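Quick one: the structure is below, and I'll ask about it shortly.
Complex shown without one protein chain; remaining protein chains in place.
Note that the chains take the letters A, B and C in the order they are written out, and that residue 1 is the start of every chain.
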Amino acid sequence: MSQATTDGQIKLARKDFVSDQEVRWCPGCGDYSILTQTQKLMPELGVPRENIVFISGIGCSSRLPYYMNTYGFHSIHGRAPTIATGLKITRPELQVWVITGDGDGLSIGGNHLLHVMRRNVDLVIVLFNNRIYGLTKGQYSPTSEIGKRTKSSPAGSIDYPINPLSIALGAEASFVARSIDIDVRHLMSTLERAARHKGTSFVEVYQNCNVFNDGAFMEFADKSVRPDRTITLEHGKPLIFGKDNDKGIRLNGTRPEVVDLGNGVSESDLLIHDETDPDPIVAHILARMQWPEFPVPLGVVRAVDRPTYDDLLNDQVQDAIKSSGEGDLTAILNSGDTWEVE
Amino acid sequence: MSQATTDGQIKLARKDFVSDQEVRWCPGCGDYSILTQTQKLMPELGVPRENIVFISGIGCSSRLPYYMNTYGFHSIHGRAPTIATGLKITRPELQVWVITGDGDGLSIGGNHLLHVMRRNVDLVIVLFNNRIYGLTKGQYSPTSEIGKRTKSSPAGSIDYPINPLSIALGAEASFVARSIDIDVRHLMSTLERAARHKGTSFVEVYQNCNVFNDGAFMEFADKSVRPDRTITLEHGKPLIFGKDNDKGIRLNGTRPEVVDLGNGVSESDLLIHDETDPDPIVAHILARMQWPEFPVPLGVVRAVDRPTYDDLLNDQVQDAIKSSGEGDLTAILNSGDTWEVE
Amino acid sequence: MSTENGDRKVEELDRVTIRFAGDSGDGMQLVGLQFTNTAAVFGNDVATVPDIPAEIRAPAGSIPGVSAFQVSFSSYDIHTPGDAPDVLVAMNPAALKAHLSDLPKGGMIVANSDEFTEVNLKKADYDSNPLKDDSLTGYRLVQVPITSMNARALADSRLNTKQIDRSKNLFALGVMFWLYERSLEPTQRSIKQRFAKNPQVAEANITTLKAGYHFGETAELFPVLYSVPKAHLPPGKYRNITGNEAAALGFLTASKLADKPLLYGSYPITPASDILHELAKHKNFGVKTFQAEDEIAAIGAIIGAAFGGSLGLTATSGPGLALKSEALGLAVMVELPIVVAVIQRSGPSTGMPTKSEQADLLQAVFGRNGESPVAIVAPATPSECFNLAIEAFRIAIKHMIPTIFLSDGHLGTASEPWRIPSLDDLPKIAVEYATDPDTFQPYTRNDKTLARPWAIPGTPGLEHRIGGLEKSDVSGNVSYDAENHWKMTQYRAEKVERIADDIPHVEVIGDPQGQLLVLGWGSTYGAILSAVTRARAAGLSVSCAQLRHLNPLPSDLGDVISRFDRILMPELNLGQLRMIIRSRFMVDAEGLNKVSGRPFLIQEIEDKILSMVKSEVRV
Partner (left out) sequence: MSTENGDRKVEELDRVTIRFAGDSGDGMQLVGLQFTNTAAVFGNDVATVPDIPAEIRAPAGSIPGVSAFQVSFSSYDIHTPGDAPDVLVAMNPAALKAHLSDLPKGGMIVANSDEFTEVNLKKADYDSNPLKDDSLTGYRLVQVPITSMNARALADSRLNTKQIDRSKNLFALGVMFWLYERSLEPTQRSIKQRFAKNPQVAEANITTLKAGYHFGETAELFPVLYSVPKAHLPPGKYRNITGNEAAALGFLTASKLADKPLLYGSYPITPASDILHELAKHKNFGVKTFQAEDEIAAIGAIIGAAFGGSLGLTATSGPGLALKSEALGLAVMVELPIVVAVIQRSGPSTGMPTKSEQADLLQAVFGRNGESPVAIVAPATPSECFNLAIEAFRIAIKHMIPTIFLSDGHLGTASEPWRIPSLDDLPKIAVEYATDPDTFQPYTRNDKTLARPWAIPGTPGLEHRIGGLEKSDVSGNVSYDAENHWKMTQYRAEKVERIADDIPHVEVIGDPQGQLLVLGWGSTYGAILSAVTRARAAGLSVSCAQLRHLNPLPSDLGDVISRFDRILMPELNLGQLRMIIRSRFMVDAEGLNKVSGRPFLIQEIEDKILSMVKSEVRV
């Protein structure tokens, strides 16, 4: 519920961002957690509710906008980034979110995702990765593992999976992060970072589809093993993990390796995470770390500044007005060789 | 002209691969050189002419199949990889080439390119990168530089360009290379390597469009400066360049740096090129090296083995036949609960 | 007719329609299918239609979470899954609420009274308990405490509570089997098969099934038993089949008949995905399935496969067809044989993905740039999907033309008994690849069909190039020549027209002339036929014909139409085929149109017929 803050402003609460639509995901679906964190985050951002827009494609994940009491657009499969681009470049004052899935964003919509990231349109893109097509009832997706048996791959998938972070980095995305549905605090803070970044923020969220791909991430994300099998990235800090903070990641040339702290290996030998590194190579290294060879990195992999497409475009308009004056339609209509007929 | 070889086989010559169609590119276009090298390469491959197929999208570059006296398919904009995939997986004995441009392959066709590379369908993909839309008469393309003025960007392009090699590596392509139209020998040998690789071979060829983007690569590719501004990658060799072979590339952590040989810096300090490295990180580093900070790398950036999609698919079919026997249609039609009506 | 069974009456009916409704988690599809099989094996004609919620899983107990399955079984040949159910099995309040409006007054409600708790009533937006207030007056309400009876039956089963609760659908099924005098045998067999690895569960399921049956026998709830005698179907071996299964098997069979491998390229989409799932199972037939990154890649791949000499097939629904339209135009230009199966759903845009209509016809006919004709076939019943799948490939190959197989969600998901064909009865599909370098030219044409030669890579001496630019007649080279473009445009149009010489004439059901012809296509067949049969029985001068070839139309259609005073065209769209028929034959065909995601009721068509035909005979 909204309440007045000390400076007299109305401070909104999560409830203000809950729409009147019944939530229609399977009980137990990881989507609930992402929705809750997103709703909780909203009041923190200080953006007026009417200036927030959620745009999605098609998929279970893409139903999220219905549940947000903001403006929303549940569009068509794979195309949300294009609609978001059109909206953001014409209405730069809005905060525009794109909600997509591993099928929506990486299969049919892969190209739009790539182009929006390279252009660096100022959007927050959240990709719910459940490694399956949920809405169409369980076919393998571009992030499914080799050998995965699904309705459409009864003999096991033979499609080499896409690593969403590698693609984002390949497109030189300015903000790249990963989180997971069940770690709600991490999720919330990652989404917040994404929302506050200027430029395209790409967040992959591991999300459990308990109906068609249950436990996809449990091997490393289950609470009991998580500290030993994931690593939380923090800017400026060495890459340490383990229940007892006794393990770390060191670079050997360009290769990461897991080391035990102690026995001659100290924190100073470890890779220090620098999310602002303009060179995305270390980010690429992190993005490729996978369980069981490595702990799975969670957090902000990259966060760099580069001009946004929307700013550049609006600047060009302003520059044109400055240099040629506000467009004079009569002059344009009358330009070129003209003549009078009496 | 074909001639008998010592073992009695007919050895074909370039002429055998020249079709009867008049070549219709602008005089001086870099496409001519790529065509010539491709035609010259054909007899060397020992593949019967009837087993070679060139498939393209739309663009100046995509007209190449008309000029090859092989099977050819000049399809629609951006979709050549999909047609090639369908052909290759049903006719694995064919050698299938995809000819595309920076617009065809990276703009409208970006997603297909990405997916064909991650699947590792056994194709040879040659992307003619002239950093412009040639056929539609000169709009900027996804590889055009920021600030480029074209018909569609009179105030300068604001789209951050795509690096085709980064995208290919992000998709974990198994063969990634770069060459240039005017270095015909390098081009020929790069295409040959690509043709002989099993899996998707991706070759970016810098190609001059002398009508709409003349001299796009001259700053580093002009003969007078080329040795100092490009570097030729050779497997197992240190990265040395310069007219006098006096400069090299050294890795400082994950960052490349240009060093002068001598004065305490020796060949052994330099990065040794290993195209077979299963880890694509160094390849990523090379892919991002750009003039004027660095010499532009030409050659095979990456060449690794991984199972091809076509093999895996055909294996699944064979395995299914082995394990369940050749499909018995009558049995399938009669499966499930059946009953007789008299 | 009614007889006695023990101390209760047995009434003989010629048709009964039951709707099982419950929560998505209640297993309604399963019991519906079991009932269907049992009735079919007994010898009834059956027709079914599932009603699955659009949402993956709405909250348990909520109205959007209700899942239903309707089965109609009869002693005569039936054509639709029944306008309205005779019996509604409601496993919870939401199921009752969602489906009651379809149950005619006088119909029977079998309600699981255990679930009409305050919580559940609230979830279903009931203010008071309908089993207790007067709101169900006029229906025959039978309350069965299914949940608790099931729990009691399985108290000793060693299953946990959740597992026990999941079996309650079988208790309900047992009750219904008893009511309609059905054998438990087929269901027991199927349970055993299904839980072969888990005999405990199998046993429990059978226990509760029997408990339900015995409950029916012992309880005093049902005053009458019903029996539906065997139907008189043509002799042969039968199985139940949905339209999508039949289509998948038809495509598989086409590949066999043509002796060429099939590449199925597709991107999942409701309600076409089942075809992918079915074909993916049959790799040992040499079928390859390729799950593409999108619809465009899927059709691209099969164009590539067709270029290489394979049978190329893709399936999708309306939004996917929209995406494929540019590539389909390419296939028209390069004249390669591919088949595009379109399982229509409600539009426009995403529309109502789990509902169906016939509103993609004009998109199929005209939805491409330029003059870009393709062949179109449209099955009229689920089992016909088999034959028309084969027919689509026959046309595509013989005429070297992309062919659309235009089905819909009703056909795709509904089931009916299918007389299993013998492979030997099916004619082979002749495939001829060009091989002679001396005479080969890519765009010569067959005198009769105007088909160009199929010349595949790998054939020495036939190296040639094709593509989307206009082709020169004979040589196939690129041509911007005005005369040539006109000629090729006409060739492409005439090529489709000539297929009319190669397809059956219109089959008129009823008299060959008369006052009214009801002209339809696709899934409306059952409702049209039933309505016309009723009207004819009432002595009206009405006939009907269902078109299975939509492009080209049968060559005698104009003649047929001219023999009737008036034409009525029921369509689940705003009159799409009607527009073509009116324009083509200058006939003032009237429409009966419905765009609600639901099939026609027989009654709706019958009413329209009555309004159009003066019932001289009756008066």
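Just so we're on the same page, contacts are C-beta pairs under 8 Å (C-beta built on N, C-alpha and C of every residue); 3 or more make two chains touch, one makes a residue touch a chain.
These figures come from a predicted structure and were not determined experimentally.
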{"item": "Displayed partners of the chain not shown (whole complex)", "value": "A, B, C"}
{"item": "Touching residue (missing chain; options A:Ser224, A:Asn263 or A:Ser324)", "value": "A:Ser324"}
{"item": "Selected residue (touches chain absent from view) among B:Ile55, B:Ile108 or B:Ala221", "value": "B:Ile108"}
{"item": "Touching residue (missing chain; options C:Ser148, C:Gln188 or C:Thr350)", "value": "C:Thr350"}
{"item": "Chain A residues touching the omitted chain (full complex)", "value": "19, 21, 48-53, 55, 58, 65-66, 68-76, 79, 81-91, 93-94, 111-112, 115, 313, 316-317, 319-321, 323-327, 329-330, 332-342"}
{"item": "Residues from chain B at the interface with the omitted partner, ascending", "value": "22-27, 58, 60, 76-78, 107-108, 110, 133-137, 139-140, 142, 151-155, 159, 211"}
{"item": "Residue ranges of chain C at the interface with the undisplayed chain", "value": "54, 317-319, 321-323, 325-326, 329-330, 332-334, 346-355, 357, 359-360, 362-363, 365-372, 467-470, 480, 482-483, 485-486, 489, 492-493, 573-574, 578-580, 582-583, 586, 588, 594-598"}
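Just so we're on the same page, only the chains that are shown with their structure count from here on.
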{"item": "Centre-to-centre distance between chain C and chain B (centres being mean Cα positions), rounded to whole Å", "value": "45"}
{"item": "For chain A paired with chain C, centre-to-centre distance based on mean C-alpha positions, whole Å", "value": "40"}
{"item": "Euclidean distance of C-alpha centroids - chain A vs chain B, Å", "value": "30"}
{"item": "Overlap residues in chain B, where contacts from two or more other chains coincide", "value": "111, 115, 313, 316, 319-320"}
{"item": "Set of chain C residues in contact with two or more other chains", "value": "283, 293-294"}
